[in-house]
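Okay, handing you the structure first.
A protein chain is absent from this complex, but the other protein chains hold their places.
Chain nomenclature is as follows: A, B and C, assigned in order of appearance, with residue numbering initiated at 1 for each chain independently.
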Amino acid sequence: MTVVGEIAAETGRQAERPLRPVVNVSDLPSVVYGSRVVTWWGTTGFMAAEAATLSACVASYYYVLRNYESFPPLRTPLPDLLVPTISLIVLILSLVPCYLFARAAKRLDRPATLRWMWVAVVVMLIATALRLMEFSALNVRWDANAYASVAWAVVFAHFTLLLADTLETLLFAVIMQTREPTRYYPGVAEDAFYSYFMVAVWIPCYVTVYLVPRWV
Amino acid sequence: MTWAGSIFDTAGTPAERIARLAWFLIIVSAVTYLLVLVATGIAIRRARARRTRGDLADTRPETAKRLTRNVAIATIATTLILLVYVTATALTGKAIAWPLNARQPLTIEVTGYQWWWQFRYRDSVPSNWLTTSNELHIPVGRPVRVILLSNDVIHSFWIPELHGKQDLIPGHRNTTWIQADRPGVWKAHCAEFCGHQHAKMQFDVVAESPAQFDQWYRRQLASALPPTDSAAKRGHDVFVQRTCIMCHSINGTEAGSNVGPELTHIASRPSIAAGSLPNTRVNLGRWILNPQLIKPGVRMPPNALSPADMNALLDYLETLK
Amino acid sequence: MRTRRYLRQWGRIAAICALGLALACEREKRRFNDASPSAPAYAAVTLDTLQPGVPSPELTVKSPSEGNAYDIAQGKQLFEQWNCSGCHSHGGGGMGPPLMDNEWIYGSSPENIVATIVEGRPNGMPSFRNRITANQLWQLAAYVRSMSGLEAKAPSPGRNDGMQYKVDEQRTPFRTPRASASKTLPAKSERP
Partner (left out) sequence: MSAQPLPAERAVESDPNSPASLHDRLERVWRNGPGLWGWLTSVNHKSIALRSIITAFAFFGIAGVEAALMRVQLARPENSFIGPDLYNQLFTTHGSAMMFLFAVPVVQSVALYFVPIMIGTRNVAFPRLNAFGYWTYLIGGVLLFSGLFTNTGPDQGWFSYVPLAGPGFSPGKRVDIWAQMITFTEIAAIVAAIEVIVTVFKQRAPGMSLNRVPPFVWAMVVMSFMVLVAMPYVATASAMLAMDRLIATQFFNYAEGGDALLWQHLFWFFGHPEVYIIFIPGLGMVSAIVATFSRRPVFGYTAVVLSLVAIGFLSFGLWVHHMFATPLTQTGQSFFTAASAMIAIPTGVTIFCWIATIWSGRPRFDTPMLYVVGFIALFTIGGLSGLLLASVPVDLQITDTDFLPGHIHYVLLGGMVFPLFGALHYWFPKVTGRMMSERLGKVSFWLLFIGVNVTFFPQLLLGIAGMPRRVYTYLADSGWGGLNLTSSIGAGLIALGMLLLVINVARSLAAGAAAGADPWGGETLEWAISSPAPDYNFAYIPIVHGRSALWADTGDLDAVAGLREDRREILQTTMLDAVPDSRHEHPDPTIVPLLTALAVGVGLIWGIFDPIGFVVGGVLTFIALAAWGWPEKPSLTRARSWRCQSDRRR
């Protein structure tokens, strides 16, 4: 590499470096989607941190599992399968309206966006209610033993994501309903993107909490 | 180098091997460090000279090539040193593992308490199991298997002269081993922070000839003799009627609590208060009167004893050889 | 005028903060050595009668362990180590009466509890006179009170490291103490 210019200078400069505009960017769009928006990257960053949190909980689950000769521990019933499975199915179903409102948002199609957003909100509220029921489906209180604590930790950690996503969708739906700022469309699409992640990470958690105790 | 109490003051094979490895690593590190400093120094000198000459920074491709070569050489050298390092570590690791062919090993169960040590010598005959506190005797030349348990929080068992440390973790059964190759008396410290008196959670290690060890063992197995003179009798009564009995035990008396260290042969120990004070009458008196002045936060409370009671108690404790 | 009002306002805020800080300091103090070994404080609390059902008379001694997290935790350790559970079964009651409920035969104040430990009670509670130091007595009493929620939540102990027999003391709801059904004398009701 050849280096010229300032490198030879012994002392610095007083004045700032003059800037000479050579390109005009005023015709670049200000509403873009997907990985072209910073919010997509921000959401992805939070996903990484949340995935790490969940992985810490799941790792703790398997670590504790090694400490037991029988799993779940003696006199601790297995978790129910019915409610969690329904909840899982509802969660996966909630992705359909999410996909649809994200698609509509990219077309700036307000009626379709709103319609599918409200459907998504309803489905996610049902999923949240089912998740609350899942805590009793675990059939054990969090303070009974370490197995109970880690199982609760996994379900609860994901519950916070579900709750956050539900509330976020609700909030966006209300904003879109009442205001409709154009620059919110990318955020709406982002919201669906987050939902995909939220449902995807639940699947290994579901397997861990509800199926693994039946298998080991 | 034998620096008393240091990891180089070795008295057993594992410590010896580790010390050798440590020396090796220290020398390698020192040489590496010197090389880095020399390289930096030369770099600075050369560059200064260039500045004095008024030349520009040297960014010619041929210089870059030479520098790349030098950096590559340094990197390869580092890698080679590290290979040696990993190999030496692995070999030493093998050398300090529990010798599977060990004959007649002694097994001692160590339990950590906040802030003292209990040692239980296992024997094939259950009636020969021996429990002592804060004092570990081992026979020279005989491998000792050490089982590490904890009653409350994590402590760490460490006799620098014999071996590296291992933690005592509640709910886990950790093990290590030691073997003294020469007689000696050493002080060992708890090495994992364990609360207020971590600093003064110590014990005495006595490595002695097998004959002496057997003698010590037999004497420790015996119950305390009943007090003979009147002062000691009164001291015994103080012990069992006042606060002492709530926590301490003396075999052969009705004192049998296991909250604090057992005291059956307290008078034969070199130190009291988990290795914090030499075992003298004055120290013992000070300690009993108010342990909180000597080890603030220790679980033993101040004891309200009249001077007469205290003297009698000390008389009695001094008979517990 | 205005300055003065400001000063008064800030003074009030400062006073509240100072109170909060003082409370925090008191709760967290580790008292290693402030009970004088030569003057057993419980001497003042001894009952003048051994009749059951008579709570101690009004006393001037104040327990130093009330509301102190360290003391309550020490009391909890002593309670387990001295095998109080042998009779009281982790507070659930066995040979001795339960300690987690709101029934107090001999009174629920710290002084009452100390007196019970020192004097012993009929039907099995031995006397620990001279065997437990004043400080330890207050610690035990504070812990016993925390078992039925009579201590403030913040300084009360969490779960123990070991098998779980009961809800930990800091989650035990406050239960208004009352004299045992068979006894007539009312006990002071108090809130932490």
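Brief remarks on what is shown
The rule is simple: a contact is a pair of C-beta atoms (placed from the backbone, for glycine too) under 8 Å apart; a residue touches a chain by one contact, two chains touch by 3 or more.
None of the values given here were measured: they were computed from a predicted structure.
Within the full complex, the chain left out of the display is in contact with A, B, C. Contact between chain A and the unshown chain involves residues 1, 3-30, 32, 35-38, 41-42, 45-46, 48-50, 52-53, 56-57, 59-60, 63-64, 67-68, 73, 142-150, 152-153, 157, 167-168, 171-172, 175, 179, 181, 183-184.
Although one chain is not drawn, its touching partners on chain C can still be listed: residues 21, 24-25, 27-30, 32, 69-70, 72-73, 153-155, 157-164, 167-168, 170-171.
By the touch definition given at the top, chain B reaches the unshown chain through residues 3-8, 14-15, 17-19, 21-22, 25-26, 29, 32-33, 36-37, 39-40, 42-44, 46-48, 50-51, 55-59, 63-64, 67-68, 70-71, 74-75, 78-79, 82, 85-86, 88-90, 92-93, 96-97, 114, 152-154, 156, 158, 160, 163-167, 169-175, 187, 189-200, 276, 296-297.
FYI, only the chains that are shown with their structure count from here on.
Separating the centre of chain B from that of chain C, both taken as means of CA atoms, is a distance of 39 Å. One finds 48 Å separating the Cα centroids of chain A and chain C.
Those residues of chain C in touch with two or more other chains do not exist in this structure.
Residue positions of chain A with contacts to 2 or more other chains are absent.
Residues of chain B that touch chain C in their complex: 152, 170, 196, 241-243, 245-247, 257, 259, 289-290, 292-293, 296-297, 299, 301-304. Of all residues in chain C, only 30, 32-33, 35, 37-40, 74, 77, 81-82, 130-133, 135-136, 161 touch chain B in the complex they form.
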